[in-house]
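If you scroll down you'll find the structure; I have some questions about it.
What you see is the complex with one protein chain gone and the rest in place.
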């Protein structure tokens, strides 16, 4: 039924587009006015379709003009706003407050709502904001419009409206192809590689979808079911690994999580996704004991280089550390490993009293604790470049998630295993950081 | 996949409810505070579930207290608001305006968004507002909260998120049972009667659904495909009527349209529904020429009685007009019919320069025109009581919808067929109104 | 996708029907010949549709003629058959045997296969056989055709092709309405009564469907989840009973099982259905300990009357036993109950060394054992009429199903609980049968 309707709608949509193209072009601000005028439902749809079609077809200059026009011309009505302020100051009751709130709402919010009211409207608004972000870096005039996008998207992409789907090899080609495209942590090289992440019984992939964008995920997480906490991404992705019976797994490993929609930047989906997937896996697989991540430390190498610079160490030495094949030498294991481990522990926990790493902040904010460091957990070029191959497991322990979350939010307190804590103990760690720097200088 | 998830979610939901019941009860305002605090995603869900569970179980006094507490305690933060006003007055730029808008947003909007973030949250918020409407008629303190409900619902139930579904005999028992319950115009007496409206090839039913409430429609319309404009609802609903091949139909008759969700009162769905159904039917059945309604005139009898009173006619006479069986007398046809027809024409078009009837205002606002009056179109007790059995066809002519809509919105101009216009011509009509009154007096 | 195709097919089917009607009518045997001739795929479809359309529209005489024609004219080709017999007798090798088997296949089997090859063909063949059964009771000429129907249906409705569906209140109106229609054990009085059997959490309904008949079940079973073995159908069906959490149930009660398709008479679906439903429930609800039935004894009253007659007891006395309200008297409890219980035990187990009751034979054949008798388990008029209100629980114990099944199949040995066995012990039981007869005579 739905499918039928969708195809009919898309016919409809084609008709609208045709209509839009047929209309002699009017200035876009006039079209926007029509969206706010008392015209028929059909006329509103045609106008919204027209605006979207013309925006899509426009070049960057025209797009910037359109966005700036929205931003400048469709602020709150100044006269109404002033009256509302006066009324509220005179008599600050719920009614005058309500009017003040209403009067201060930029009129372009209503335009955006109307632009959403046609088939595919939501996706097109996301594309519009994505354009704004691209163009807007050095266009402060667009900030107000961006705030409206964020306000509406946060409300529309409310957790109550998201749908969690299990993606596997029976998912549609459309969605599967998008997973390849969107994967942001460990690139998926081919459809076969994708299949190896989705089809085996001990692999799972879950995504949030918004009902208005049924074949385009918002965020997805890849999960491996294992019998121990993994210490290397290669073990997870190896094509020839043995597949285990999920009923025997005791550990769920969240080894990759990717946001998909640039247009939704700033709207958080990761925390709810992890929570729902954990609940779902626990109810399905009662043998599961641990939920951990296998995570990159994307800022580690950069931070260490900056540290080196800051302590007047020769930064080029850190570069040498990253020379091809360095990690395969025996020295890496005996000399560098303990030093890098301590530096990493410090990086994760003690930089200016807070977590320096964005991934760490994300998981700590969700109530996880830092469980262990994985030496050479990711020896791909990207892994070596970002973090000298180091990875980290965050552990989600239901019994402590709540307390961890609060302690982090309120006191910036970081939950970590005692092992990690020992590693990071201030003097040992800073001594090792110093020794590392010295070592690098010697090289 | 979806079905699976839904059932898993409902398990999840049961767990949340259990959790809620297990927690020693804390004051509800404290729970609300927790919704705004930096707690974990899981804690937020548990809290939201707890509030919903306790609200559902509460008695009316407790419910009123909760709603009033939301309304009173969670207004905008006064200090922040005052600062924002001052900043804006000092320097009214986009940034200070944005802050003013943000600062004037009642904090309870965020609470409502959080209450929506659990499975079934949307339906429970609708129930909450439905309770507010029931309790709130004489509780002005709840008005501010109601405005927040309307603001959020209008955004969440945006046309871009609604799904149009064709309902027929393959629809679920859940949905079908709700159609019987929600039908507001011509009651559906039994499942067999429902089947007669959905299953035959020349009958259609379309509904809007919101994705967060998949088996509970927001609004639905019943359509008959016919070969002429019908003049009586009995002809449409007669169980023994011949079923025609839809491909031979030239007329789509919208004979019943019902809003379903009391909690969404004030959010309009009717116009978009009619528009989309018309487009869909036209693309499916290219032989269709007319789209008309067969509509009640719910306020006609009341208006005529008031007119009688206003013109000092003896109102009891109008009552007599409504005596059992009056319409079956020959006199009804010869004497009363022309008079009532003119009165009805006048009622629909010329009362104080605007349409007095709510159904008329709805269709005129959508761009329809008044096409013809149907004498004794509905001789059910309700039909005779509301409108002395009169019905009316509104015609949606795509070529004029836009102009009609604007003329009505901007100049209050009413579109009507020339026949109707003649009938309603001021002097004839008022003469007949006078004659009708006289006649009633004679009786 | 499927839905789309189905609707397209039905359009297609309409076209075929139209084509069929357009063709000047030819004798039906000529149409049958064309089904066997080397015509195009399209021509075959048109011809099959034509035959079905003409058969549906025919009166009973014409239908009988058509069926008899199939039966008589489309036997095996006698010349080919004779040659095959000769060849096989001369040289009985696999090849000559294969040819013999092929040559002995009646040509009408191929006609039936071709009649199945159009949309809805399967359902129409079922209707054709249903007609045959109705007409054929005293038409031995149709027996050969019926054997072909049975042969093909048994192959086509092979367990590997059936789909088990959980039916609940989200099932389609089409299917739900059919459940009301097909229920053969405890009639479903209304849609509300149906809802009470499907919607509560502690009620289940499962059905087999064939993929070619997606909205028409083959057989369905209704299950109650309870915390003890029920002794009365009224307890199961009472609308005001408390609903229990399925997770707390220890007993699955199969309280009604109905075959739906008259045209499939003789093809057994009950055993596989019970087996699959038990497996499914056990995997879903690990707390389940017992799987029992609550079954009627449809032949008990009849058998007892015949016994009475056979032992020269006055059969009218048994009739008196069935007088309105007899079971509500105290005497029923004290005097009649022990006697009827023993008679029932005997009826179920020891009549001429085998189970006399068809329902008993069904469950015993599936490996169940007779667990207990339920005095006044069904005091509906039908229950009192069939079995003086007696019901019986059969127990499916996975540990013994296999042995019970074999013992019953090979040695006609009946599995029963020790209590039942004691009740039925020959002398006590026959004494009570005699006392019952005496009592009846006294009355």
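Order of writing sets the chain letters: A, B and C. Residues in each chain are counted from 1.
What we mean here is this: a contact is a pair of C-beta atoms (placed from the backbone, for glycine too) under 8 Å apart; a residue touches a chain by one contact, two chains touch by 3 or more.
Everything quoted here is computed from the prediction, not taken from an experiment.
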{"item": "Contact residue for the chain not shown (choose from C:135, C:164 or C:199)", "value": "C:164"}
{"item": "Touching residue (missing chain; options C:113, C:302, C:337 or C:361)", "value": "C:113"}
{"item": "Sole contact to the chain not displayed, among C:32, C:67 or C:100", "value": "C:100"}
{"item": "Residues of chain A in contact with the chain not shown", "value": "169-174, 176-177, 191, 194-195, 198, 215"}
{"item": "Hidden partner interface residues of chain C, rising order", "value": "1-2, 4-5, 8-9, 11-12, 15, 38-43, 45, 71, 75-76, 78, 81, 85, 88-89, 92, 94-95, 97-98, 100-101, 104-106, 113, 116-119, 121-122, 141, 143-144, 147, 152, 155-156, 158-161, 163-166, 171, 211-212, 271-272, 275-276, 279-280, 283-284, 366-367, 398, 401-402, 405-406, 409-410"}
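Throughout what follows, only the chains that are shown with their structure count from here on.
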{"item": "CA centroid of chain A to CA centroid of chain C, Å", "value": "57"}
{"item": "Approximate Å spacing (C-alpha centroids) for the pair chain B, chain C", "value": "48"}
{"item": "Multi-partner residues of chain B (each touching 2 or more other chains)", "value": "none"}
